Structures are given as structure tokens and as C-alpha cells.
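The next block holds one structure in the form of C-alpha cells; read it before the comments.
The complex appears here minus one protein chain, its other protein chains still in place.
Letters A, B and C name the chains as they come in the text, with residue numbers starting at 1 for each one.
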Amino acid sequence: MAFPRIGASDLRGIMAYPPTPAKPNAGDIDARDTVDLDETERMIKQLLQDGVDSIATNGTLGEMATLTLEEWKAFASVVVETVRAHDPDFPLFIGATTLNTRDTIDRMRFLRDIGAPGVLLGRPMWSEMTAKTMIRFYQDVAEAVPDLAICVYDNTAAFRGIIPTEVYEALSRIPQVVAVKYAGGAAIGFRYHNDLQAVGDRIKLFPIECIWFFAYSLYGERVPGCWSTTATCGPEPVLYLRDVLLANDLTEGRWIAERILWAHEPFIVSRDFPEFARYNIQLERLRYEAAGYIKPGPSRPPYYMDLLPEQHVESTLEHVRRWQQVRQEVAERLKARAATTA
Amino acid sequence: MAFPRIGASDLRGIMAYPPTPAKPNAGDIDARDTVDLDETERMIKQLLQDGVDSIATNGTLGEMATLTLEEWKAFASVVVETVRAHDPDFPLFIGATTLNTRDTIDRMRFLRDIGAPGVLLGRPMWSEMTAKTMIRFYQDVAEAVPDLAICVYDNTAAFRGIIPTEVYEALSRIPQVVAVKYAGGAAIGFRYHNDLQAVGDRIKLFPIECIWFFAYSLYGERVPGCWSTTATCGPEPVLYLRDVLLANDLTEGRWIAERILWAHEPFIVSRDFPEFARYNIQLERLRYEAAGYIKPGPSRPPYYMDLLPEQHVESTLEHVRRWQQVRQEVAERLKARAATTA
Amino acid sequence: MAFPRIGASDLRGIMAYPPTPAKPNAGDIDARDTVDLDETERMIKQLLQDGVDSIATNGTLGEMATLTLEEWKAFASVVVETVRAHDPDFPLFIGATTLNTRDTIDRMRFLRDIGAPGVLLGRPMWSEMTAKTMIRFYQDVAEAVPDLAICVYDNTAAFRGIIPTEVYEALSRIPQVVAVKYAGGAAIGFRYHNDLQAVGDRIKLFPIECIWFFAYSLYGERVPGCWSTTATCGPEPVLYLRDVLLANDLTEGRWIAERILWAHEPFIVSRDFPEFARYNIQLERLRYEAAGYIKPGPSRPPYYMDLLPEQHVESTLEHVRRWQQVRQEVAERLKARAATTA
Partner (left out) sequence: MAFPRIGASDLRGIMAYPPTPAKPNAGDIDARDTVDLDETERMIKQLLQDGVDSIATNGTLGEMATLTLEEWKAFASVVVETVRAHDPDFPLFIGATTLNTRDTIDRMRFLRDIGAPGVLLGRPMWSEMTAKTMIRFYQDVAEAVPDLAICVYDNTAAFRGIIPTEVYEALSRIPQVVAVKYAGGAAIGFRYHNDLQAVGDRIKLFPIECIWFFAYSLYGERVPGCWSTTATCGPEPVLYLRDVLLANDLTEGRWIAERILWAHEPFIVSRDFPEFARYNIQLERLRYEAAGYIKPGPSRPPYYMDLLPEQHVESTLEHVRRWQQVRQEVAERLKARAATTA
């Protein structure tokens, strides 16, 4: 039996979640070739050059839901090629969530054939899945494509509820499952603790960057990384968080963790997750556009940019203004440190 | 601008919801050709011959979620061909729900090209849709494929909540939208009343057969039909319901309505809809298999038959036993009536 | 063992749900004597004189939640006395829902001692109750005060969910339980059918007046009555509904049922029950005030009238305008009928 090239122990640091860059016509229902492949290549190169530690694509904001199969293949091919040119062993997880097991397996086989090392995988969401069905689903796909590493995509809105602790325990027994993009209400507490016990060191449960500090403060190296969608607004703050935390500098970690949380205060994701989830795709496009680190382009139908309520636009832009300020603060911090050590 | 061949006024009587017959290997994750096309043709012919008034396919039980694109095309082609051979103007709605607008449009264009007159259409369900997004979605697809009639698929479990009355009002202004497979908790009351006012005679709001009598008792010809999944367990009781109701024989309608409800008492759909929705696909396969009117074959992954809890198996089989009894009672009723009129 | 004076078979026709009339100072947090006892007496006399068939008080709109114990006693005493003066056997149910079993028993004993024949009883709602706890609760109170008839108060908002069918079955085995103010989403369908089978003729499951026609159309004398809060906006339409339905005049029943539903179309209760439930107390006061049949006075803290959003005020007033029109139509109908029969 084949095994993935990536293991849980390879995962450490920042797992970036970039979008699928779109051409200007992406909101046109008759367009069928909407992925901006040039910007895709540039974006991936930029993230690699800036130093993120792993990359996952095609979750919700990566528009797994709205890309055509051909667009998804074109995008995945460019991403895989770009990453492999940089480092063939770089932990990369391309999303392959579909409405059923067989379509997902076909997508995984495509990914394997183009040289992708891993897949980001939510569960079919037409019907609410029971615990037993979740386990069987991941067992099936792992067995069908054993040489692909799996990062489980946990999103309580998209997939209709939490992944129970008993399921995490079972998933940790599947060799292909190496990580979880952990949601859990973007908070560290009872549930995270129990899930962490359940998976041991067999799976990495990565929390969102905003709350990684909380997990690291108690669990240390058992939680050696986080996922970050905000990294695509400019990754410097999360990279700084990584550098100081993994150097066990909790004092500096406390500073940057607080600044990252401060920057997210206006963003609806931090205030009302169900409301965020209704506009997830557009909100992420909006903030990437405003931040300017990449060129995301518009979202695809049915999730049109112009369906975004005005108050969410404003609060998102305030969030980006704060993020830009934190990027500036980090730059100054680094300059000051360099001056000190020089 | 083109218009559909089917209008709201063409819809009357029983809209049957047959499954997608599966070959014995349908539960195998490596099978890619799982549709039993012979049984598909036989099933459609049987339903047409027995006298259902319209047919809709590929909702939840029709495994829109789990068929591959090629399987769906093969199934749709046989259904369309079989129906057209019977009657080119027969109201047929093939399901084309996907995760986004463009994939649905591509499927609708395929359906139009093979001669299908209509489409059964739920909304993309990765994210919970707001009212505005629902309206835009149906406007988009109607504009893109204007010669296809649309039956809106309302399923509060699959599509994350109700369709608000204001949305029904807006949908009724889209010429292509002619009907709704109305869910609404399988009950007639405030919501149904308000939705009926909102759509006027521009859309037919078809309730489930079990509760059609309630709607007909007050609204009469404004609700001239119902949808029926149980029809594929043997349609005689629902056809009898249709015949007596549309002849305004409320006394006989009361008798058969009560018998149909009685037959559904043990079935989990009538007791706990969220629990039913977790096992919808398997439960429907199970009862069709037990009833013997068609040969459904097994469900497809990830919704395996063996994931069905034992208590649901037993209560479903009791439901089928009752249904068979009601079929018998109807047969005797018809014989007695024939004798009387002879 | 003692038994109640009222049995299920005594319940037929309209069960009115009047509020607890308030003095002008009822919104003052320092007022402790806010019940308008004169208006209470007048209101009850008026309802009795106009011909309602049973009366229940102190549910949600009757402000079980916001009356002090002394106010509740004063109100209950006047209601009991007024009703008994009219007819000692009149079916009257005074609300005694509290946060626990013992307080409810003490209230029930008070009611028994002042001569009340029945109690309207929701369950303690601090914690969500399991089925077993619901059954035990009603068994306990029935055993403790066996000579009081119980009308179960079903309200999915206040009491955190439905009453499962298995609980209805168990409640129907308690001799004191004679009726249910049935909620069930204000609709007739699967759930109502199953619950009706579960209770047999041992309990009357009264639906809201707006949908009684649906139930009567199928079940006839098994559902010989309904509850009505709108009756206190002027009971003529519901009394007319009762008269024609119980005379089995379904044609006329159809007319008045449709008019009653029409009058409720603008009212938020018919459009969004969870939203209605947030403002239940104030909304009922508002419409009673506007209708002018009784003088309700203001609601009590914390449910202040001025917390009502403007759009709900407007839609409620439109509902009342429609109701007044229906009252007028009924008056003319009765006049025309009288002329015909004269």
C-alpha cells in the first residue's frame, strides 16, 4: 500500500489559505474560463517566497463550490507546478470537496497524477452526516487514493455541524489523515482539548491564526502551527507570530497575538460566524482586494459581490485598515530588532 | 425570448418522484457506471402507463448528490427519451441542482438539448442562501435557459432553511418558474396560506400527497395536485386520491387521505424530519425495494445502505406493509365501484 | 381519588384566551397592583355573553411570566368568581405555569380552593425538558391535585421545543389531562395526525382557530374545537366558524376559514413564529387595544410596549383593520341569513 509523502510531523508553522484568483469576468454566468492563472502563479510564488510553511486551496473562500471542473483542474495544475518548482516536498493541499465520494476520489486521482502531495477535504454536505458516515467517507477516500495526504476541512457552517470527538479519534487511525483545518468556533476550550487528546500526535489540529497563541500557551509543540486566511492580506504578522512562538518567546507572542486579534475585531467573522458564513466568499474577496497583497478578482455566481450588505463592506474595510497598521508595526519591530542584534 | 413548453396551468394531479435505479455494484466506490438504464426505462414506462400526471427526478432520493456527471447524463437521456415517446408534452422535470449557478446552467442546457421540457431545481447549498441570493439564482438560470420550465425544489434540510414568502413572490414573477415541490414541514397552515397568496396562480405549490387533502379542502382548484415519492411504492392510492379529489368527492377523498396518512404513521419522515433527512437516500431505496413496484438497487457512497440504523429499517418495513394494505383496499374499492356502476 | 369536573368530552367549540387587563401603571417597575380587576370582570362577562365555549388564562399573552403572585391570585379569583356566577360547570383553565413542580402545585391548590375547575399548564422551562421529564412532571401535578382538569400548554418557543408524540400518548393516560392548546407550527400535517392517533379520544388537541378548518375537514368531530387568542379582538368570526363547522356546513366553513386566514396574513405570527415569540406579549396587547373589544392596558416589565419594533406595530394594525372588516362581513352574513330564514 502506498503512503503520502507528507506526514503529520511535517506540518509546522503557517498553513496559508489563498483564494482562486479570478478574471474580471468571473461574475458573468456565461464565462467558463474565469481563473486568472497568471495571478495564481504570482500569488503562490509570493507566498512561498515570503515564507509560509504550507498551503491549502479550494475550501470555501477558494470557491470549491463555484469553479467548473475544468477551471479547478487548470488552477490546481498551476498551483502544483508552481509549488513543485519551489520545493517538491512542500506541504500542499488542494481542495477536492464534492457532493459525493466518487467525484472526490476522481478529483484526488487527478491531483495525485499531477503530482500534488495532499488534499484538503470537507465532507459531502447535501445531507447532514452522522458520525459513522463521516468516518466511512474518509476511510473510503484514503483507501482509494492512499498516496495523498489528507487535511480534513472542518467548517460547521458548510458541513452542517461539528466533527465529534469520536470521529477525530477514528480519523487519527487513518494514516493518510495528517491535519485538520480546525474550526470549533474559533476558540480554545473544552472541545479543542478533548479533540487534541483524541488524536494524539497522529494528526495536527491547526487552529486559526487569531487564536493559535491560546493553544500554544498550554499545549506548546503539540500545536506547532495554525491556518491563516488573513495571510493573503499580507502574511508578515502571522509569520512574525510563528517565529516568536516557535522560538518560545511568549512575551513577543503575546504582543503580536493581541495585535492580530485587534485587527480582526471589526471583521464580522469574529462577531457572528453564521452571518459571516452567508457571505464568506464575497467577504474574503473584498478584503484581499482591499489589502492589495494579491489580486483576487470578483467572486463567482451565485455569490455575487453586489449581494454583500453595506455594513459588512464597511466593517471589512476597517479590518483591512487595521491589518495594514499591524503589518507596519511588525515591519518596525523587525527593523528595531535587526538594529539591536546588529 | 424563448419560453417553456410547460406552464403552471399544465400541472395537475400527481407529480411522481422516482429514484435513479442502481445496478448491484452501486455501493462500490470504484464503479463508474451504476445506473440501471433498463430498469429506468421500465420504471418510467410503468409510471406513465399507470397514469401519473408529471414526473420529477434527481432530487435528494434521486441521488442528484451522488451520481457522476456521466451517469446523470445517461439517466436523464433515457428518462427524456422514454417520456417523449409516450407524450412529447408530458410535464417532466429532471433535477439539475449543483453547487453553483454555472454548473447548473450547463446541466440545464444539456437537458434542453436532449429535449427535456423542465428542470427540478434546488439552490446551491454550500453556504446558507439569503433571500436576495435565492432570487438572483433563479433569475440567472431562467434567463440563461429560458425555454426550460422550472420546478423549484424546496427542502429545508438540504438547502438550509425555508424559502421565505417574499422569495416565492419574486419567483412567481419569473415566467419559467411554474411549480414548487413544497415542503414546509409537511403541513398546511399559516406558511402555506401566505405562500399561496404570494404566488397567485402563477406558480403551483404542490404539497406532499399525505397532506394534499388538507390544502384541497380549503383551496380547491388552487391546489390541483401534489408531489409523491410514495407513488413509486405503487401509485394506486395516490391516483385514487387524485381521482376523487379532482372530482370534488370529498367524502371519498377523506377516506383515502386518512388511509394514506395511516400508512405513513410508522415512517420516520412523518415523525422526525431532521432524522429522516440524515438517511433520506437509504430510506427511500429501502422502501422501494420492499414495495416491489420498481427495483431501486442500492444507494451510492457515501450514503451506504448498511449505515441505516436498525430501528429505521423496521419502521420503514412496517410502513410498506401498511402501504400494501392500502393498495389492496383501493383495488377492492375500485372493483366495488365498478360493480356498482356496471 | 378525586377527579376533575371537566372531561375531554366537555370540550367543544371556541376556547378563548383573554389577557390579564392592566392598569395604566403596569409598565412601572414599582407598581405592585397592576391588574385591572373591573375590566377583568367585564371582559370575562362579555366573552361568556357572546358565547365562547371555554376560557383559558395566563399563558404567554396572559402574562403568567410577569404577574406577581398576589396579582395572579387577585386576577384568578375574579375570573373564577365571574365564570362560576355564569355557570359553575363552565370549562375554565387558569394558568399556573412556574419554574418548578412544587410552585405549580401550590398554585393549583389555590385554584382548586377558589373553585376553579381546570388549569392551563406549560412545563418548567429553565432547562430543556426530556420526554421522560415532561411525563413525570404532568403525572406529579395531576396526582397532587387530582380534582383539577389540565389543559396542556404547548408552545415550542416558551418551552423549548415540541412535545413528542410518545409524550402525548403518555399524557393521554393521565385522567386529569383533558386538552392541549396545540401549537405544532400552526399547521395540520404529519405531526398533528400522529399526535391525534396517539391521544385517541382521551384528550382534545385543539389547534389555533386559523387552521381548525383543515383539521375539521379530515377529522371532523375528533377535533370539535379550537383555541383562539384573536377572539379577544372580537369573537364573532370564530363563533361563526364554530357554528357552521359544527353544523357540518363545510361550504360556509370554507368561506369564514379563508377570511380568518386573510385577516392574519399581515400579522407576524403567521409569517415568522420565532420573531413573533420575541414580542408575543406586547403584540397581543397592541392588537387588543386596537380592536377595542377589551381594554388590555400596557404590558409589564421586562416586556415593555416601547420595545416593539415599528414594522411590527404597522403590520399588527393592518391585521386588526382586516379583522374588523371580517367582523363586519360576518355581521352582514348573519343578517342576510336571518332575513332568509325569517
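Definition applied: contacts are C-beta pairs under 8 Å (C-beta built on N, C-alpha and C of every residue); 3 or more make two chains touch, one makes a residue touch a chain.
If you're wondering where the values come from, they're calculated on a predicted model, not measured in any experiment.
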Visible chains that the absent chain touches, using the contact criterion stated earlier: A, C
Touching residue (missing chain; options A:Glu265, A:Glu314 or A:Glu332): A:Glu265
Residue among C:Gln46, C:Thr101 or C:Gln324 that touches the chain left out of view: C:Thr101
Residue of C:Arg5, C:Arg136 or C:Lys295 touching the missing chain in the full complex: C:Arg136
For chain C, residues in touch with the removed chain: 29-32, 60, 64-68, 98-103, 105-106, 123-130, 132-133, 136-137, 140, 144, 157-158, 274, 277-278, 280-281, 300-304, 307
Touching residues (missing chain, whole complex) on chain A: 165, 184-194, 197, 210-211, 213-214, 217-218, 250, 254, 257-258, 261, 264-265, 269-271
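Keep this in mind: only the chains that are shown with their structure count from here on.
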Category of the chain touch graph - line, ring, star, complete, other: line
Chain-chain pair with the highest tally of contacting C-beta pairs: A-B
Centre distance in Å when chain B and chain C are each reduced to the mean of their C-alpha atoms: 38
